[in-house]
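Sending over a structure as structure tokens; questions will come in a sec.
Of the protein chains in this complex, all but one are displayed in their positions.
The first chain written gets the first letter, and so on, giving A and B; residue counts start at 1 in each chain.
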Amino acid sequence: MKTLNTLGLGLLLSSSLVSLQAQAEDVKIGMITTLSGGGSHLGVDTRDGFLLAVEQAGRDDVEVLVKDDAQKPDVAKSLADEFMQRDNVDLLTGIIFSNLAMAVVPGTVRQGTFYISPNAGPSDLAGRMCHENYFNVAYQNDNLHGAMGAYMKEQGFERPILLAPNYPAGTDALAGFKHLYENEVVDEIYTQLGQTDYAAEIAQIRSSDADSLFFFLPGGMGISFMKQWEGSSVDMPVFGAAFSFDETLIKAVGSAAIGAKNTSSWAYDLDNETNRAFVESYREAYDRMPTLYAAQGFDTANLILAALDKAHPSDQEAFREVLREADFDSVRGEFRFGSNHHPIQDIYVREVVEGDDGQPTNRLVGLAIEDIQDVYAADCNM
Amino acid sequence: MPEPAMGALAGPVSLSSARPWLNRERLINGLLLMALFASPFIAQAVGETYYINLASRIAIVAMAAVGLNLAIGYGGMISFGHAAFFGLGGYVAGISAFHAFDMSLLLSWPITLGGSDFMPGIWLAAMVLCALLALVIGAISLRTSGVYFIMITLAFAQMLYYFAVSWPSYGGDDGLPIYLRNQFPGLNTNDPLTYFLICFVALGLSLALCARLMRSRFGAALTMARLNETRLATAGISPFPIRLVAFVLSAVITGVAGALFADLNGFVGPSMLSWHRSGEIMVIVILGGVGRLYGPVAGAILFVLMETLLGGVTEYWMLFLGLVLLGVVLFARGGLMGLLAGRARHE
Partner (left out) sequence: MTLSLLFEQLLNGLQLGTMLFLMASGLTLVFGVMGLINLAHGSFYMVGAFVTAWTAGMTGSFWVGLVAGVLAAAATGAVVEFLVIRRLYRRDHLDQVLATFALILIFSEGTRWLFGSSPLWLNVPEVLSGSVALPGGSRYPVFRLVIIGVGVLVAVGLFLLISRTRLGMRIRAGESDREMIGALGVDIAKLYTVVFALGAGLAGLAGSMIGALQSVQVGMGEPVLILAFVVIVIGGIGSIKGALVGALLVGVVDTLGRIFLPSLFKLFMTTADASGVGAAIASMLIYVLMALILAFRPKGLFAAND
């Protein structure tokens, strides 16, 4: 009788332990990303890349909740509160645009929730406001601009003219470029954010004695600019960062984009096994070419999944430690975090060429800079 | 001011004060306020803290709309630029908190002034700055009327918007996060329920101010300036200063709501100044019922609930908002208050 009792108690205990454990191991990930408005294809790609990785891992204990921030900081902020207070998510991810990240991330990490950025990497979050619960899998925003500065210097361009919208990411971009270009530039032109007509700026560029153009005009602004640039018959080599040259955008720009060079931390023809498998499975799943954003979504998910194999986010210390190790197969090849939880990585140069189907596409042409790390890491006291 | 003329002006107003104390509109008003007041406590009891912030949001946008209602509903001044005041209030809270967090100076000349996280001080600064801005905008805009007034208020708000977008010191287009919510002596503003109570009291005060104002001689003159400017002028009262004062008060109320909104979201950015925001505040006034004291409260409840509920169901919730709004404008002119409490008596 006594043994039976003990046995019964033991069963009861063990079964409750099992259920407790199962509960503790379930992981909820909140994804706030841009699914509507002008910048929506960035968010859609990030989400699709992320979900592809989760699906390939075949884990049913990981739940991903996706919400649209409509590219508005206040919406993103209230979604973050909703995820943390109502859904009790273990970690947040997904934000594309830096201004949204600045609104959401500091409050999130201070409340003890992890935030893993698949794209936005504003300078403050890499520097003076860095946080132990914040990781950026993509880049610090300046990486790609700085790399282009280094590349253009090395290629012997002596009089570049710079163009960007007049907002923090625009001024940061040009500052990042100049930091690694190191020489004088002919001029810096700032446009209104969201501007659609660049006739006046193009005339100004034409009348300058510049030998090359570097521009940062993300999204629809880049499409408008490139189309008008082609119509103006200015004969000058064009350089930019991947933000203006993803596969979706250059197809919209059409032949006007051909010949432009851009820096990127990833390219679909980057030669490593993980990347080949990723490109193939992505095309199969979604019937389109992956973009940098899709690749970053995929990497972000794989970093999280790899960390989840070793620790649960409720054990903050342990989970943070395994995130720092970044022990996963990245589509970018080698991957490691710097002291401020931002990547130290190689940046490549791609050229827009005419693809087999007659549509423009990016082709890898070389390495722009090796093992680039952002300059803000020095300001980070973690 | 000649006495007899004032007596004549007070005519339509005294009619309303002769109504029984508890009529249908007052009953609805009371119910609306009670519902708003009770919902966060219920949310707290069932552990859904998220809905407390939703109630705070309702109280704040209602307050912004109370301000606009004073201009549109009572003063007949169709301002399409109240986002300027909402945003200015928000930026006062944001900038002050930024310097308090940074321990840096806000001004070094002509006086040295650091940042502060002292809420009453921030509200006072928001009031003063909004009043000054409204004085300038009002003094120029009120020289025009009709469509010109709508457009020039819009133009001023756009000016401020573009200024905020391109001025780099406080984040420009990226906006300015508030990392630590500003403080109120003796209260823990980080507690959602406490913060809701602050917002609710602010809303209550602005409603009381409007009610008091519209019962006064000033209110009577403002009503007359809207209904019949010539009659007001024959009474020896110039409509311009009356309208200007009402415009300034309206801006002040909306500005304080903006400061509260920034603290609620922990963020302020140019989106608070955009013409969509002006439109949204206007929509809330209309949804609730123009010129009804509690119209903005009803409108804010409806708007925020639609945003949250529809927004959860479909990405295209703005389409449905548009349809509802169109329906209200075309077929239900009194707005929600018109449906609930009947048409306003003195219209």
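As a working rule, a contact is a pair of C-beta atoms (placed from the backbone, for glycine too) under 8 Å apart; a residue touches a chain by one contact, two chains touch by 3 or more.
What you see is a predicted model, and the numbers here were worked out from it, not measured in a lab.
Student: So which of B:154, B:202, B:251 or B:340 would be touching the chain we can't see?
Tutor: Per the contact definition at the top, the residue touching the missing chain is B:154.
Student: Which one touches the absent chain: A:253, A:292 or A:307?
Tutor: The single option touching the absent chain is A:253.
Student: Of A:63, A:188, A:329 or A:351, which one is in contact with the hidden chain?
Tutor: Spelled out, the listed residue whose C-beta touches the missing chain is A:188.
Student: Over the whole complex, note the residues of chain A touching the chain we left out.
Tutor: 35-38, 40-41, 44, 166, 171, 174, 187-192, 194, 196-197, 199-201, 203-204, 206-207, 220, 223-224, 227-228, 230-233, 248, 251-254
Student: Can you list, in ascending order, the chain B residues touching the missing chain?
Tutor: Counting over the whole complex, chain B touches the hidden chain at residues 72, 78, 80, 140-141, 143-148, 150-152, 154-156, 158-159, 162-163, 165-168, 275, 279, 282-283, 286, 290, 316, 318-319, 321-323, 325-326, 329-330, 333.
Criterion: only the chains that are shown with their structure count from here on.
Student: Distance between chain A and chain B based on Cα centroids, please, to the nearest Å.
Tutor: 38
Student: What residues of chain A sit close enough to touch chain B in their complex?
Tutor: 35-36, 68, 72-74, 77-78, 81-82, 85-86, 98-99, 102-103, 106-107, 110, 122, 166-169, 171, 192-193
Student: In their complex, what parts of chain B are in touch with chain A?
Tutor: On the chain B side, the touching residues are 48-50, 53, 57, 162, 165-166, 168, 171-175, 177, 179, 265-267, 269, 271-272, 315.
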